[in-house]
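Below is one structure. I have some questions about it.
Note that one protein chain is taken out, while the other chains of the complex remain in position.
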Amino acid sequence: MTTIENKKTFEIKNLDLFYGETQALKQIEIPIYEKEVTALIGPSGCGKSTFLRTLNRMNDLVESCKITGDVKYHNENIYAPQMDIIGLRTQVGMVFQKPNPFPMSIYENIAYGPKCQGMKNKQELNQIVEESLKKAALWDEVKNRLKESALSLSGGQQQRLCIARTIAMKPEVILMDEPTSALDPVATAKIEDLIVDLKKDYTIVIVTHNMQQAARISDKTAFFLMGEIIEFGDTNFIFSTPKHKQTENYITGRFG
Amino acid sequence: MSNRNVKEKTYLGMTYGAAFVSLAVLIMIIGYVFINGYKLLNFDLITHNYTAVTYISDLDEGFVLNNYETQRDFDEDTYYSTKWGLALTDDTDLQGKNVVVVTYVHPDSPLNNLHNKGVGQSIIELKIDYEIIRIAFDGAASALSSRGASLMITTLDDNDDIRELEFATTGGGIRGSIITTLYLIVLTLIFALPIGVGAAIYLNEYAKNNKFNRMLRNFIETLTGVPSIIYGLMGLAVFVPLTIGLTKATTGNIISGAMTLAVILLPVVIRTTEESLKVVPDDYRYASLALGASKTQTVFKVILPNAFSGILTATLLAIGRIIGESAALVFAIGTSIKDDVYLTDRSTSLAVHIWSMMTDEPANFELSSTIALIILMIVLVLNISIKLISKRFMRKYGVLT
Partner (left out) sequence: MTLRQHLEEMIEDLKKDVAHMADLALSNLKEGLDAFKNSDHDLAKQVIKKDDEVDQYEEEIAKQALKIIWREQPVASDLRLVTGILKLITDLERIGDHASDIAEMTLHLEGGINKRVLPITSHMAQIVEEMVLLSIKALVQVDEKTAKAVIEKDDEVDELFQQLILKMTTELKNDKIDANELIYVLMVAKYFERVGDHAVNIAQWVIFIVKGTHKNTLLF
């Protein structure tokens, strides 16, 4: 039944997360396998986005957030005090639900990350911009207007731009928080194809409300409910023969 | 049903009325100033010194009178003396009095080089636009400017020698005050903008939401309402001695004035900048941080450029306030109208100049209106140019709102 176990990029154990007094995540335990797409599904407010943000420490931006437990990235606990947060974020990139390109030119958007890390050489930057846009399947559409504002692109293109921007940092992991929920079906389909293509090179963790999307593109699926992981496993088992009634009820839509 | 209609119409009428009244008042005020000040508006006002210097002179020894024909065409009210090579015209000075003005001096005329009977330079030139006040002759009645140019020329032609020539350089200009105002604007902005924007960045991006910071914000907000004369007193008490100690200033000066103005403007700049920083969507911050940028990089590369238009508004507001500020400056810089402007010396801004004009005997309302008109024009020009510059700047950085 199980294939050869891939390497674990992330290993999370006993993760508890509190916003002030409220516990948002309870004893989360889950592996994230390398070069696979792991989907996080579950009803609204069940903690999947919160969990996603713990993987690149974006939860740090919320003052009242407290975390205990082990979040190991390549066997290093990323919540250890000496962890280089900025370095972590260059390795673990994030794409958000609403496309959020900077109000700059397309070129500047992609070059932003590398420039922040100190890259100045024009040639190198040009190359990175081209590579990233190609990998994000956007190059052909924008190669003649790199100096135009990123905001002049359509929603779907903007989201692919955000993906390209993340790729420009050459991360190992890409976290995606409902990346297609703000897009039309055609744009969604393009991004889904892109994700399936990207997983050859990147480890992807995606939060999605769209069950069919999770079924279509992911290798592993985790079902979150009220801050806990009810079930985790190969996507095809979760969607054909789930072990827990709650999982079954959720994916057949018997409860939201 | 009709009751509601009536109510609707009444409310609508009131809003229209309010708009109309506001517009009417604005137009009236500007119109009034315009009408009053328009007459005295001319280029000389801006370029001339304020203080007119009067000289009493006489002719050089051994001058020669000749026939100074000229091909020049003169207006009807200009009178030319071929004997002396001098053209005079009737005119009104910047205060409105009738004067006799030099319109042309023939290059060979002896009147070019006059001997100064008083202190200062020994040789003075009689230049165009100078006022002839009085020409005294041996053995004839003096020609006075009050009599008019025609009579003066006739009298000149009747005589071969001049005992004394009293004339005045042009004055009444506001050049000094304009330069002061410009200095003030630049200096104040240099002081106020970095500190204000920096404080706003701290408050909005770095400060935690605790009691101390909330009190700080309230405090700054309160400061925006403090009357500027209080700051003026503070300027007198603090900045004037400070500048006296640090520079070669001896009294209130432009630098202390700029510092005072900067303090007045600080709360406004901080508030406006903070508001424009708040408006920048958090999405950009998240995106930047998720890419591995540090907080500082995020602030300076993404947030500030976006808040630029807001900071611009703050700047324009500041400039408006600087130009209009009079009470505080009266203390911090003083009220002497200067022609040679030094940073470490007292001077007047345009607003204080108006104040000075109006507190003179008699109050010169027309000139004040003219200066007011000039101020309006400066504000307009500054607005437009700053907007143009900012557009260019934003396009260069690829930041578009």
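Structural remarks
The letters A and B name the chains in turn, as written, and every chain counts its residues from 1.
Just so it is clear, a residue touches a chain if its C-beta (ideal position, glycine included) is under 8 Å from a C-beta of that chain, and two chains touch if they have at least 3 such contacts.
Worth saying up front: this structure is predicted, and the values here are computed from it rather than measured.
When the full complex is examined, the chain removed from view is found to touch A. The chain that is not drawn here is touched, among residues A:Y19, A:Y33 or A:F239, by A:F239.
From the set A:P81, A:G118, A:P185 or A:G253, the residue in touch with the chain omitted from the display is A:G253, counting the whole complex. The residue from A:I67, A:A189, A:M211 or A:M226 that touches the chain not shown here is A:M211. Panel shows chain A; residues 1, 211-212, 215, 236-237, 239-242, 248, 251-256 of it touch the chain omitted from the view.
The rule we apply is simple: only the chains that are shown with their structure count from here on.
Inter-chain spacing, taken between the CA centroids of chain A and chain B, is 59 Å. Interface of chain B with chain A (complex): residues 208-209, 281, 283-284, 286-294, 297, 301-302, 306, 397-401. Across the complex, chain A meets chain B through its residues 56, 58, 61, 63, 86-87, 89-90, 93-94, 96, 98, 100-105, 108, 112-113, 115-117, 147, 149, 151, 162, 165-166, 169.
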